[in-house]
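Only a single protein chain was left out; the remaining protein chains are all shown in position.
Moving on to subunit A:
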Amino acid sequence: MATIGNNNINAKLVLLGDMGAGKSSLVLRFVKGQFLEFQESTIGAAFFSQTLALNDATVKFEIWDTAGQERYHSLAPMYYRGAAAAIIVYDITSKDSFEKAKKWVLELQKQGNPSMVTALAGNKADLEDKRKVTLEEARAYADENGLFFMETSAKTAVNVNDIFYEIARRLPRAQPAQNPAGMVLSNTPAEQSKASACCS
């Protein structure tokens, strides 16, 4: 969930979509400014954080990558539990990946966090000559389903920062009062635990 304090917003952001659509590449481009042509999944890396400064708030994204669990349709629901935002990614050169993206939209609607900000990214926009999904088709679908939509390219960086900034702008500024927040177990010294003697 997005949580705020003094205009600081912490937001869990997840990437969803077919294997090979470019989810990891989008994150890598956004977080590190890099692109690798034959991007192999990096062992041990599936969790990134990046802070964006907006006019009215600072947004700290905690970005979760799938760790490859989407490959055999085995992504665990806890992956998108509590997410404040999701980017559903398809590859504009693959009809199949667009159909997969629609399935993810349905799944998130069913899961039902109504305040989740959901973006649809048509990635690999640099591969215009291989395009299989038209801009119009995708835009119409996005409009029907209340998603905001951009075509992106992790390779050329087109629209990559933009999509993350747009999500940051759309995150609710005032969160509804939540069920008392839980605690995150961590390695911090014992003194700090007093503050979190929370919970009932």
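Simple rule for what comes next: contacts are C-beta pairs under 8 Å (C-beta built on N, C-alpha and C of every residue); 3 or more make two chains touch, one makes a residue touch a chain; residues count from 1.
Here, contacts and distances are computed from a predicted model.
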item	value
Hidden chain of the complex, named as in its UniProt record, picked from "Pyruvate dehydrogenase E1 component subunit beta", "tRNA (adenine(58)-N(1))-methyltransferase", "E2 ubiquitin-conjugating enzyme" or "Guanosine nucleotide diphosphate dissociation inhibitor"	"Guanosine nucleotide diphosphate dissociation inhibitor"
Among A:10, A:50 or A:145, the residue in touch with the chain that has been omitted	A:10
Of A:67, A:127 or A:157, the one touching the omitted chain in the full complex	A:67
Residues of subunit A in contact with the chain not shown	3, 5, 10, 41, 43-47, 66-69, 71-74, 76-79, 81-82, 111-112, 179-190, 192-200
